[in-house]
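Structure first, then comments.
One protein chain omitted, others in place.
Showing chain A:
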Amino acid sequence: MSEATANDVMKDVKKSNNQSLGAMLLKSLPDACKKFDPRTMWHNPVMFIVWVGAAFLTLVGIFEIFAPELRQGEPIQFTWIIAVCLWATVLFANLAEAVAEGRGKAQADALRKTRTTTPARLVVGYDAANDPDVRGPEKGEGPTTIQEVPSSDLKLGDVVVVSAGELIPGDGDIISGIASVDESAITGESAPVIRESGGDRSAVTGGTRVLSDRIVVRITQKPGESFVDKMIALVEGANRQKTPNEIALDVLLSSLTIIFLIVVLCLNGQASAVGASVSLTVLLALLVCLIPTTIGALLSAIGIAGMDRLVQRNVLATSGRAIEAAGDVTTLLLDKTGTITYGNRQASNFHPLPGIDQDEMVKASALSSLADSTPEGQSIVALANQQGFHVAEVPGATPVAFTAETRMSGLDLPDGTRIRKGATSAVEAWVEKESGHPMEQAVNDAMHDRVRAVSNAGGTPLVVARQDANGKVTVMGVVQLKDVVKKGLRERFDDLRKMGIRTVMVTGDNPLTAAAIAKEAGVDDFIAEAKPEDKLAYIKAEQAKGQLVAMTGDGTNDAPALAQSDVGVAMNSGTSAAKEAGNMVDLDSDPTKLIDIVAIGKQLLITRGALTTFSIANDIAKYFAIIPAMFMEQFPGLGVLNIMGLHSSLSAVLSAVIFNAIIIVLLIPLALKGVKYRAESGEKILGRNLKIYGLGGIIAPFVGIWIIDLFVRLIPGF
């Protein structure tokens, strides 16, 4: 199966998520039915009780056919209808889980198709000195030999060579070579990416295809534990473990279940004190209505859907725990470049030195940048254009490219004029070398004044100098390059602050520049001239204060910080060391996503809490339906509690049970989509959710049961 096909499947998956609720439920029906197995049900204590109740009531119904005296005056269909309703409650719970899992399953299938076994060319006894990439091992030269093995046999540390057109047999780091790789199979992004040895883009993923060139890869996975394997397991929820939060909620729900179980078991004992008794059918109906079935039914669907929402955004979390931790994060470390600012800087101003004509300086700057294809260079030309200087290319001119050594670029004109622009110290050195004497003090001061001014304003200074045809060297001025802060970020950071999250910008810039950009972007703090150790130290300091820290990273030297942070999002383009250290991987390698991840984590927790509140609040109305129904005949005074004016005892009980089942189905979309989340203070969020799910949870069932009763009373015998 080719990646293209896999990609199509992925698109199908995303399409299928937009299906109507009915279609979704229908499709998941077979899977839901499989979950009736008591060994599966056992894992969900609340629903297991319902399952046992339904089975028991079915038996009671069978016995009642032969022994009508068991019915205690209730019509025979009553027990049967209630039994069916209880089975339906279990089915709806299973459906909720199946629908949630179904989405993941389709994604897993798509991924699985990429995991076909491919032949791998294993380099036996790899030695950097005898790099096959250099020596051409196919010819059988040198001490290394190539063996063809199936990719499934590759072990950790094996070295393979992959050429254009071949599938990479396993996860690894490129140790030699550079190649363009099509990673659409896992990212869904069709544009090829460059992967090369030695940098932060050295990691390759098994199942992706090399499009050009040839690379040597050291395998970094154990057999069966590849990245794709992990992804499949994750989206399928195969070894989904309950998060601490889910466990704590389970404890609460189990306690409520136990308490209601005891209430119901002991009800006839208490009722016997006053000569009343309640039939088995009504008791079971009461039990199922009281135990928190709504949240019990939807709990695992909420968890799976949360994971799924991350996957939809091309983020893979290694555990559900990581998503919850994201909700708890209080400090975000954001890299400046790419996250806060666009990757490239843009010219924003020309500052000529005293005595230099502004026009001259702009023209010189534009000229020197004409052949410069970097975004910075282009922006200088564009800015000059804006100011009315349209410089044409000079025929015969030689562009001087930027090198790491000279740290300058420029242009040599045919008449012997040379223009250079670059870092202050580099241009200064060039000027002194070309002119043969130190710079004049006045010029030097003027230059440094402007350089400092630009730095203070958060810009990057580029000094422009020109050497005439007759050898005279002049410092023309300083071009101000500005970091461009992404649009809308300030508002997002304000939102984060409302949510109680501090943002910290990490940058290699000097403190002055960093402070200026931090101010412009609206972050709370910054780390300037940051080295990876600084990040690590900062995270540790924050954590010592009790903060939970999230960060993104891609390089190998980010690995310690990623591992130390509470939520570490590794870029998929990064090294496998980084991916291993983080607890999430962003397939799109988009660091801005960190903010979305936090929102998804919060949304997951909110959904869980909202539905729990709703579920518990529902019980009030159910009591008001069932208690009068149970004892009204004997104690007419309790009729006062029948505030819904339900038709009869039987219709009241049945209506409550039907409501209890239907509400699960109605809430499946909410469980999957998650409760609406806005960036606000905890106070506001709580207030709103309490109103909707607490107050709503009290009122909704009164209305719902009343409406259902209007129909139920039409059933003969009720």
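Note that in this section a contact is a pair of C-beta atoms (placed from the backbone, for glycine too) under 8 Å apart; a residue touches a chain by one contact, two chains touch by 3 or more; residues count from 1.
Definition applied: contacts and distances are computed from a predicted model.
From the set "Potassium-transporting ATPase potassium-binding subunit", "Cell division protein FtsW, lipid II flippase", "Sugar ABC transporter permease" or "Glycine reductase", the protein name that UniProt assigns to the chain left out of the figure is "Potassium-transporting ATPase potassium-binding subunit". Across the entire complex, the residue among A:L70, A:V149, A:I175 or A:A276 in touch with the chain not shown is A:A276.
Among A:A233, A:L641, A:I662 or A:I715, only A:L641 touches the chain left out of the display. Checked against the full complex, the candidates A:A248, A:A401 or A:I643 give a single residue touching the omitted chain, namely A:A248.
One of A:L290, A:V362 or A:I668 touches the chain omitted from the figure, and that residue is A:L290. Across the interface with the omitted chain, chain A contributes residues 244-245, 247-249, 251-252, 254-255, 258-260, 262-263, 266-274, 276, 290, 324, 327-328, 330, 497-502, 545-547, 601-603, 605-606, 608-610, 612-613, 616-617, 619-620, 623, 627, 630-631, 634-641, 677, 681-683, 685-687, 689-690, 693-694.
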